[in-house]
Every structure is written in C-alpha cells, then in structure tokens.
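One protein chain omitted, others in place.
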C-alpha cells in the first residue's frame, strides 16, 4: 500500500543539488566487522598483557630448566646421588666466601686420575690439567651484577642449597632450578622461617621429612636465637649497593 | 530505494526545529509511543517533548567516579602495605599525599564510565543503520529536522503516515531495513 | 721454603683481623696464580704474559650484565683454577702490607686485593708514619698501577724492541765502563729513599769510581734532613712552610697535627699554628693565626720573631701593625710553650732562614722534642743537576742513565744538553718526554707490583712487596741496576740482601706481614751548633712570582692519573689544569677577571695562561703550579694546562700582560664567599659552645633503630687535604669525567670538600668543609623519586638503588646539599680493561642515566654485618670505617652507631660544637659537623 503523495521538499541554499541521495555508506555487515575489530583489538591487548605477564615469569626469561652446553657433560646426579659427594667437596668456599666457588681442575683429578682415566668425555679435564688452562664452564646459576649475594651467610643461617639450586642430585645436566628474580628472593626474605634448617643439613638434597609446622617451628626458633628480623630483610640495601 | 525490507520507521521532515518540536508534541498526544527525532544539532525543548528521562549517564559517572577514587586510594594504600618502604621519614600511609592520584583516578573513572554508558545506551558505534537509507537523510543540512515514528509490533504505517502528513511536513519518507542477503 | 708461619700469632701481633701477605705465598713460583676464577689468564704459563689476553679476560669477566631489571641475563663463562693456590679463595678480600713512594718518601699501606687484583690502598694502621691514614697521592697510586698509558715494552730509538737486545747493548756498555773505571757514565735518579737502591748505587760507584750519580728533584725539599713531630708541637710558627700541604711528608705532618689538635680538644695543652705566607695553602687555612706576607718578607718577620724572643739582639724592625701583632702573638705562643714549640721555614726560603729557625728552636729547647735532625743517610752524596749540566757542556759525559726521572720535561734547560750525550738510557713507568729523547727506553713496574724498600717520613724503613705480578714487560729499578752490574738475581733477593744483617728469616717474615721493619731507623744526628748566617732582607718591589708544585699532580709525575687530574685543588677547586693565581687587589688594579688570558714573563721567558683570583693572596704575589703542559706521557697527561718549568730559575723582572681571550677553567666550586650564611660555624675558644638551635616544628617522629649509622665531621680537624675524596673515588668506583664535563658541572665525586672564606677577600678567614651525603632522616630526595629508587634503610641509610633508578633527577633537584651525582653519559662502558680491573667488586658500577651518591660505604657496613651475624653479635664500635674516615689523616671524619651513646660518633655529636648543615631545611641529617675553634690555646 502506497502513502499519499509526499509534500514537495523545499530547497534552501545549503541543500545539496542532487535529490534522493541517502547517507548510507556502510553495508549491514560493517557493524559486524567493526565489532569484530574492536573485540580483536581488546583481545590483542589482553593477550599482550597476559603474554607479557607470562613471559616475565616464564622459564625462558628466568632461564629455569634450561641446560647449557658444557665442555664436559657433568652430572650432578651421578656425583651427588650415586657417589654421595658432598656439595662442599667441590664448592669449597661456600661457607666462607660470597662465592660458592667452582672446583679447580685438580679437584676433578683427585678422583679422575684413578677412575675413568681414559673416558672421552673427560678429555677436556685432562687437557686442562696438562695445558694448565682452565675449563671454561657456562654459568648456570647467575645473578645480575647489581645484586650482591653472599653464600656464606645464607649457609651459616641454615638456608639449604636446595632452596635456591633445587634437586641438583636429580640433574643429569645442571640447570637453573629456581627463577632468580627479585620476587623469588623476597619470598624467603620476607618469611624465612620455613626455609631454615640446621646448618649441618644444608647440603642435604632429600627433603628432611619435616611437616610444614615443624619447619616453621624450627625456623622461628632460629630467627629468635639469631635475631633475624624479616622487616629488615626486604630492605633494598641488603642486596643492592 | 528497496521497499522489500521490514519497515523501520516513518520519517517526516521539517524545516525548523520549532515545527519539529510542535510535531513531536502533536504525535505523542495522538498516542504514538515510539517517537524519536533526527536533528543535525541538539534542539532545545525536544527532550521535554519526547519526555526523555534517562539518568543512566549521570549515574554511571557517579559510580565511575566512586570506583575510580576508591580504586586509586586503595591502590596506593595496598601497594604501600605490600612492600613497606621508608620514604623521607613520612608515614607509610600518607593520606594527604595520596589525595592527588585519588582525585585524578576519580575523574578518569567518572569520565570513562559516563562516556562508555553514553555509547552503550545509544547503541553506538553503529555504522549501518536503516535511517541512513532514507531518501535525503542528511545531518549536514540546517533545515532537515526529522520526526520519526518507529515501527513496533502493532505499528500501522498508514496511520503513522496520516498522522505525520497532518502536521504538514516537507516530506514523508519510509525507512526500511535492508533485506538480509 | 720453610713451613707456613704461625698466622694466628702474626694476626694478634698486628691487632687487626687482616690476613696479610706471607712471604711463602708471595714467593712461590705460582704466585701469579693467586688470581680468581674470573681471571685465569693471570694464571697462565710462566713469563708469557700476553697483555691482550689478560685484559681480554678481565674485560670479559667484568662485563656488566646491564642495569635493567627485566633484561635477560646474558650467558657468562666461569673459569675456575686449574690448581687453586692457598689463600686465593674467590670472593674474599686479602690484605697485604706494602708501601708506595713519593719523592723518595715511602708511604706505608695495606693493599686490598680481590681475586688477585689490588683494588684499594689503606694506610698501615700499625705504622707510625701512617696510623691507618693516607694522603691523596697514595690513594691515587693504585690507579697508576692500572694506567692504560703505561709503557709496555722496551723501546730503542722509539721502536719496540726486546729486553734481550737491550741486554746485549748493556753488556757492551758495561765492558766499556769496566775498562774506563766508569768514566763518562752518569746515573741520574730522582730522590732516593730506598736503602736497597742506595746500596746498589754505592756498589756501582765502588766498582766504577769515575762514574757520577746525580739527583734531579724538581721540587725542593728543605725538610729532607729533619723530622718534625707536629704531634708534640703545641705552638708552630711557619714562615711560608706548607707543612700540612701536599707533599711527601703531608701524611706524617697531618697525622701529627691531628693528634695534637685532638689532644688540645681533650684539654691537653695548646695547638696553635701561626702561618705567614704569600699565597693561601691548606696550612694557612688551618692556622690559628694567618698573616699574608710576601715570600721576600719572611726573613724580616722571622728576624723580628727572633728579636721578640730575645734570640737575636737588635732593634725592632720596621713592621706593619698586622705584622707586628702577628709576631707578638706568635712569640707569646712560643714562649708559653717553650720546649714544645716549633719554628719552620718554607722549602723555597734561603738556608739562612732555616738556620735561624733551628736556632730559635734550639734556644727555646724545642730541638729533639719537636724537631730531630737525621744523620746523612749514605756514604755517597749525590751531585746535583748543575754539575751534570756542566760536565755535559765540558764533554765529559759519554753515557747517561735516567732512572725514574724526566728531566726533558722538568728541567727544560738540560734537555738540549742531554742530546749531546752519545748514549742515553731512560727507565720509567711511561714513555715520557725523556724517553723520547733517549736511545733506550725501559719500562718499569709500579711499586705495587715490585719488590723494594724505602724510608717513611718518620725515618723508619718499610718493605714493599708486590700485590700483583706485573703483566707488562717491565723490570724494577733494582733489577735494572743489577743488570747494569751484570747480575741476574731476582728483585726479592736483592732487597733481602740489604736487610740480611738486620732481619733474620723470622724478622723478615714479620716485616713483610706487618709492613714495618723494627729498628730500621737511622740514628739521629746532633744539631749543628754553628751560628747561622745573617738573614738577608730582600727587596720587595714589583711583582714576585712563586713557582710551586701542583697540589694534585705534584711536579707532573701524576699527570697521567685522572683521579688526581680531576681532584679539585684544595683552595681554588680547579681541576684538569692550572692557572696564574693572583690577589684580588692586583686583579682589580689590572682589571682582570678569573679566566682572562695573560702572558706572564720573567726576564726573557714567558708562559701564557688564564688568571685565577685567590682571596688571601699577597697583593703583589703571583703563583703558578708546575706539572702541567706535558707533551708526552699519555693521553690523560697531555694538553692539560700550561708548562711553568721554563720560568724556573729564570731571572729578571716579573711582568703580567693581559692578552686577548679567555679560557674556561674547570672548577668544581664557583662561589666561595660565605657572607651571612652559617655553613661553617666557628667558636672562639675551646670552652665555647654554639648557641642552641631554635626548635623546629616537625610532623614526623624521629627514626629509632639500632644500629643507627651516623657521621660526625669535625671542621676543627679538617685540613682540606682531599685524601677522603680520592679514597672515596677508589672505594666506590667513581668514574672520572674529564675537563669539559667538570666545566659543565658534571663531576662525579660523592664527597666534595667545600672551601669558604669570610671577611675581606684580601685577608679573609677561610675554612674547609667536606660534604658527603647527609643521609637525612626526613630526606627530601626520597620524596621526589617516583619509582622507589631512593629509599631509607632501617639503619638510617639513605639508599640509592641504581638498578631501580630511571633518572628523573628529582632527588638531586630536591637535595638541599646537592650531593647527588648523575651519569649524564655512559661513563663506564668504554673503560679499558685496566680500568675495569681497578674497580671494587663490592660496589656496583653505574651505567648511563642513573643517579648515584655517597652510601656511607654500605658495602663495608654489609661486610661487617655479615661477619657479626656469623659470630652472633652486634657490630662493634670501629668495625665499620668508611673509606673517607679511614683515609683522613687528622681523624676529622668519624662514623659509627649513633644509637649507642658511648660510640665515638655519639660523643662527638653530643659536643657543644655539633651542628646540622642547613637546619632550616629540617631534614634531620645523620651527618653533622663540629664547629671550628678559632683559637688554639688550651685551658691554662
């Protein structure tokens, strides 16, 4: 059904010359595309934010779990778990110095002059001794230069090796077990109690079999005795100077 | 102009805002509920004529402002408690110092909420709309003030057309939705 | 080698917890292996030190991971030892006693090494000539060791050659000299303090009696024959003698003065110092009575003093009223302290004046108390340069050996003569001007990498042992003389032989560990009884010119040391260059402003340089510093300042002409007047206290904790010697920025020594004020930082977390003391490996765009805390010493726990002389000052 004839439209100077032109530019699908675009943009931003969040905490960024190429495929698993060698046998300065120390070639050769004397994998060790040139290891556990970390005080207070270095006794090749990021350090510095154990057990890799409650009870006792105040432990100057 | 689509509205064009406002009043007096207008600029008195009552934008602004201010303040308190650091011998929770950012985030929250609500309530952005297909629909003109009776379930196009024609518009235009392809 | 000595005994012997050098370790052939895991190249095969390799390793191991918090740490290599030598635990500092030398005077030090690298020198606390303190030169000697511009290999006519070729040439020379009994051979050395070197020279002269030994010392040292005990001198009268000023005996004198002044503060006797001087020195600034007088006036003044004291008969001389007043006060002080006074004349003053001073001391009974005269140290006395010049002119010289001297720079008149000598050999640290003029140049090791011995300022002998094995192709002075004589013994054996009689093996070990040779002092001589020659009064018409060694680079020998080049001169705060100092009155008269270029001529010789107006300089006196304008000796030394040596010994009228242009002089302080401000406060006498500060409103409660670190700086003890500044540089890896940047106001020193004057610029009252970070409890800087990089520690330290800093510089804008320093560029990344090796590994190296400042040596606090925690005790008083405190010869700087009321720092802060700098800013500074006492009279 038709409407009655429309009233004629008056022209004024500002009105455009053609008649009957409509203002529609976009097809109906345009809105769908627009919404899709906006959604994609929002999603992209979200992914970027979450991805950034995740990347900063990823094992790639923190280098946890990554094995480095070493001149000798040294197995902590073999030496620690199978042979029962204590950490301090090789990392001798861990109790006295800020560096735990890497063993000199001589230390390797104390055993390997008797054992596996012909093994091909040990050639770089023998070569080092013969030529008086050090073995060039790739560092696994490394902090940035602006972080001052002292092994000796941590060992002295009963922070076990395993707290930061993980189950080295289960590593056929060594990797970084924990993300050495500030939040990791702070976690323990703000609440050291569950991370402390008797100093003679610091190098023990297997769990002590203590319950969480026992851990805390022991840790709190240590903190009382040594007057460890967590309030002063997350201070910037403790590590950065 | 395709006449095949569903009828969206019937438009009547007027050449002055005053006539439009009168027309709106008249149409509403006749009992048309779904009345709206399309104008190139905000027309005085049109809101009253249309009996527009929607306080969602101011309400959103209020809520946004409160959320922004509270969020801003709590963010500052929370982060200071999360990592308490001694700064300049001042108290950890220094309320006067936190007021600046609280205020800024209040403003930001209020504005974002108000504008978001404005767009949402107006269902914008919407690039394609049936009214754009209307012959001569033009926001750039100074003398196009359209009265629209929107189609609803028991909408009678002729009745609407007659009612509009009675107001003596410059033109009466059908607005149809484009058929879905 | 005998078994390891009893270390515990040695440790208790020194009373320090230092682990010092043990002969056994040092002497093992694998000494070079005592390097850390990080520097295995230092431990490579014997004698094949390829410098590049070492430095590559140093560089690699020290490369920074960058300061970004979120940067993925780059992979790094670790190279452990092949065989770990005893005591070379990585990450642990070792301390060895040794000494460095300045102008023939040994400065006993304890060298700190980390991973086998010497990283810091401290004074040897057990040695009376150091008492744990050092001077600025000694602190900076460490950098000389690592100077990248050092000579690396022997040169023959400027071309690199081998030691073997030199040995061939030397053998020929030796054969020739043996035939002629040494005729035509001349040995030219600097002042010789080393007993071993002296013994070697004597051996040489015994073998070649026709040869001659000359000594070249550009800076005169009239005090060489006597030892002054300032710690015993209650009244000191100095006539143009810069006792406390820079020089080989500065440390000895300053520690003595500090001890006396502290005793005075404690109520034991006087500590008065009267100084008459033509140009301000730090001695004059420290003086309790300073008189501005021309250098030529000193004779008159001293004679007047002698008359006043009745030592000389005579009529009162014509003196001005200020002069008469000064002489009267000086005489009164001397009389009051008869038997414990001291009268000294400056090195530049004629011998007659020195004799008169000695006569006054003798009459007052001061001799043997405050002044002892040393017996001549050797059989053979060296000849001077004039004799050498005469012999060369006469054609008597066939060969000359320049050992550790640079006459072609510091004796310009000799340079053309030297060219006539057919065979010239030069040995030194640098390929300098004289090396260029010699046929052979032989690189020498730094004293920190060689065996030697020397005499400290108190006359005692000290041993020097290497802290590190040399990595360049160098031979020590002893090895060179040994080679000249045809021997090939090791340095250590040569030195050991000198002390074969005095020290048995145990004594030798003990001496090496402690750095002290017991009983090594030469006997004192009886004072001369002869009547001194009459003092001539010199005419004082026209301008007079003083030519003095530079306060920081001395006679030019330290010109390649950037720590000293950038060290502000104590009075002018000029760095990287020199200027012609003149009085404000003369500047007004000649319409000169600081920085205007002038030509200064004496007779026919002239130099061109900028003028610098020095308040307190005598009206008609001009002063220039030596040591600048080097043409060789490394990129740091060259093209800095102008060379004043041509004016030395020049005769004729002194003229000053203004020439076109200005030169920007790089100073660290532009305004010195303290009118109306109270930055430095004074009390008149010991009994006085400062008026109490009005109470100030503060909304915030004071911080309470234990320990609470604080510092007290006693301005009454500070002599402005700059030792603290260089110690801070060495301890905290502070980068040098160079002349242009200093001129822009971008020097990086964490600790500066401000100098102010009050009153008329012609005769002002002056004082020094060291300004480190105040560690304010209500620190404005912390308020400004948007990222929590400037925060407060529970122990009251104002921390700067470099790796968090984004460089907004708000902290510096808000700091009322302006002690913060900003890395405007990357000042450290381009450092050559040598300069990386000198860095203290306990302190982060700062990269571009971060703020830094004094940390109260937080690394030392941290080390002490860890030690104390391991022993489950609190940190003891005195266990933490900041680098500046440790270096300070007068103990003006004291650091410690202010929560302990009995600590030294608390006691100082409780004194009535204690005040805060800028109390109006209400910052509650942890560093406070003690007001200077104007007088020196104790309680009577």
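Worth pointing out:
Think of it as A, B and C in the order they're written, each chain with its own count starting at 1.
Here is the rule we use: a contact is a pair of C-beta atoms (placed from the backbone, for glycine too) under 8 Å apart; a residue touches a chain by one contact, two chains touch by 3 or more.
Going forward, contacts and distances are computed from a predicted model.
Entry comment: the absent subunit's protein name, as recorded by UniProt, is "Hydrogenase", drawn from "Hydrogenase", "Amino acid/amide ABC transporter membrane protein 2 (HAAT family)", "Phosphate transport system permease protein" or "Heme exporter protein D". Here is the thing to keep in mind: the chain we left out touches A, B, C in the whole complex. Per the touch definition above, the residue from C:670, C:704, C:830 or C:873 contacting the chain not shown is C:670. Check C:189, C:286 or C:823 against the missing chain and you find that the one touching it is C:823. Residue in contact with the omitted chain (choice from A:67, A:186, A:217 or A:233): A:186.
Residue C:752 is the one among C:752, C:775, C:909 or C:932 that touches the chain not shown.
Taking the complete complex into account, B:57 is the one of B:27, B:57, B:160 or B:173 that touches the chain left out.
In the complete assembly, the contact with the undisplayed chain comes from C:813, out of C:386, C:518 or C:813. On the side of subunit A, the interface with the absent chain consists of residues 13-14, 16, 23, 25-26, 31, 53, 56-57, 179, 181-183, 186, using the contact rule stated above. Considering the complete assembly, subunit C touches the hidden chain via residues 67-70, 669-674, 677, 679, 741, 744-746, 752, 754-756, 769, 771, 780, 782-788, 804-810, 812-814, 816-818, 820-826, 848-851, 917-918, 920-923.
What subunit B contributes to its contact with the hidden chain is residues 16-17, 36-44, 46-47, 50, 52, 54, 56-58, 61, 65, 72, 75-76, 79-80, 82-83, 85, 87-88, 90, 94, 97-98, 100-101, 103-105, 107-108, 110-112, 114-115, 117-119, 121-122, 124-129, 131-132, 137-140, 142.
As a working rule, only the chains that are shown with their structure count from here on.
For the pair subunit A and subunit B, the distance between C-alpha centroids works out to 51 Å.
Averaged Cα coordinates give subunit A a centre that lies 47 Å from the centre of subunit C. Counting partners per residue, subunit A has 236 as the residues that reach two or more other chains. Residues of subunit C in contact with at least two other chains: 788, 791, 793-794. For subunit A in complex with subunit C, the touching residues are 56, 61, 63, 68, 92-93, 96-99, 101-106, 128-129, 132-139, 142-146, 148, 150-153, 156-157, 182, 225-226, 231-232, 235-238, 240-241. Within the complex, the subunit A residues that touch subunit B are 1, 3-4, 6-10, 12, 14-16, 19-31, 34, 234, 236.
On the side of subunit C, the complex with subunit A involves touching residues 37, 40, 43-45, 64-67, 69-73, 75-84, 89-92, 788, 791, 793-795, 797, 799, 801-804, 842-845, 855, 858-859, 862, 866, 869-870, 872.
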